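Missing here is one protein chain; the remaining ones are kept as they sit in the complex.
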Amino acid sequence: MSEITIEQLQAMLDGSPFICLLRMRVVSLDREKLQVVVEMPLAPEFERHPGTQQFHGGAIASLIDVAGDFAVVLQVGAGVPTINLRVDYLRPAIGRIIATATVRRAGRTIGVVDIDVTDEENRLVAIGRGSYGTTAG
Amino acid sequence: MSEITIEQLQAMLDGSPFICLLRMRVVSLDREKLQVVVEMPLAPEFERHPGTQQFHGGAIASLIDVAGDFAVVLQVGAGVPTINLRVDYLRPAIGRIIATATVRRAGRTIGVVDIDVTDEENRLVAIGRGSYGTTAG
Amino acid sequence: MSEITIEQLQAMLDGSPFICLLRMRVVSLDREKLQVVVEMPLAPEFERHPGTQQFHGGAIASLIDVAGDFAVVLQVGAGVPTINLRVDYLRPAIGRIIATATVRRAGRTIGVVDIDVTDEENRLVAIGRGSYGTTAG
Partner (left out) sequence: MSEITIEQLQAMLDGSPFICLLRMRVVSLDREKLQVVVEMPLAPEFERHPGTQQFHGGAIASLIDVAGDFAVVLQVGAGVPTINLRVDYLRPAIGRIIATATVRRAGRTIGVVDIDVTDEENRLVAIGRGSYGTTAG
């Protein structure tokens, strides 16, 4: 369970139609830190407005939700439900974005995760925090 | 500016590639209450897992963000940036979902909006609260 | 358990040294709606700055936490832990404040509560939303 690989994690992402729609890819994982890195390319259909090269906030929130979720998956070994999600938008993103999700507290019933989102120029564009159920699995 | 119509609001939604991708439609608006109702159909590509008929949480968060945003548009008369967003997931949704966004405070620089999401059986499936900038426009 | 009275609720508040320090009083409760109303007087030591007649935001957050907590107590019949809390400050409060807490979702493990805070002039000064554990008790 704690031996989950990037390939297995990616297969879990690919099993979700909505995550496929947003073309998210697992970049790396760290089982010790309970940390997962997920990226999302900038496709024209993810833009806020045509030609701006800026993601819609909903796409960014989705990436944050998924990255946070899979950080808890590292702990629990199976998909977990999101209880709640908080997103602060800090700057417009340039190009593809990367979310780094780190479990802050892996509790018996709830896991709390921080998710930092950076863009191609490595600027912090959004930060998220989510609570996930950990009894599933 | 305060005379914005459903058609104009829908045209603003249709001008956003990401909102088009999620096929959101304005159902109604109330200029007095600063309230907007937006719906999203359940398409296979929005599902959490294939065949579950359940939206992925990121799609629900996106609907909440958009509905909240356009409630503030009623006040401001133009698109506004999301500052931050909180989403609480209460129950799995059955079928298409509807978000009712109501401005709680229309301030000079910030608007705060509550968004209730119900499903086909009119059950409350998620609630959102967002802060939006109001100086744009 | 569902027959809890105002006097019993007030006794629970009075059993908490911090709640006593802030002199909170239960105004009313509604067991059907899972709704509790709690007030807090404006004492000089609760002010943000001397003589402003304005509460410090921490005092307002405390009132919101307590009111939300006791709305869930109506459901559970015993004290419950706060999982997380969001507070939006909308306007400076004039004089004593009143929090109306309403359970939005009473789940098996988590309750989600909305808390509206109004001042003496019945203006909405802050809104809160909290998640509370419901397995205790």
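Order as written gives the chain letters A, B and C; numbering starts at 1 within each chain.
Here is the rule we use: a residue touches a chain if its C-beta (ideal position, glycine included) is under 8 Å from a C-beta of that chain, and two chains touch if they have at least 3 such contacts.
This structure is a prediction, so every number in the text was calculated from the model and none was measured.
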Selected residue (touches chain absent from view) among C:10, C:82 or C:102 | C:82
Decide which residue listed in C:35, C:62 or C:100 touches the omitted chain of the complex.
-> C:62
Please give every residue of subunit C in contact with the chain that is not shown.
-> 15-22, 44-50, 55-59, 61-63, 65-66, 81-89
List the residues of subunit A that touch the chain left out of this view.
-> 86, 88, 90-91, 104-105, 107, 112, 114, 124, 127, 129, 131
Interface residues of subunit B (partner: the chain not displayed) = 83-84, 86, 109-110, 131, 133, 135
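Simple rule for what comes next: only the chains that are shown with their structure count from here on.
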Could you put a whole-Å number on the gap between the CA centroids of subunit B and subunit C?
-> 28
What are the residue numbers in subunit A that touch two or more other chains?
-> 83-84, 86
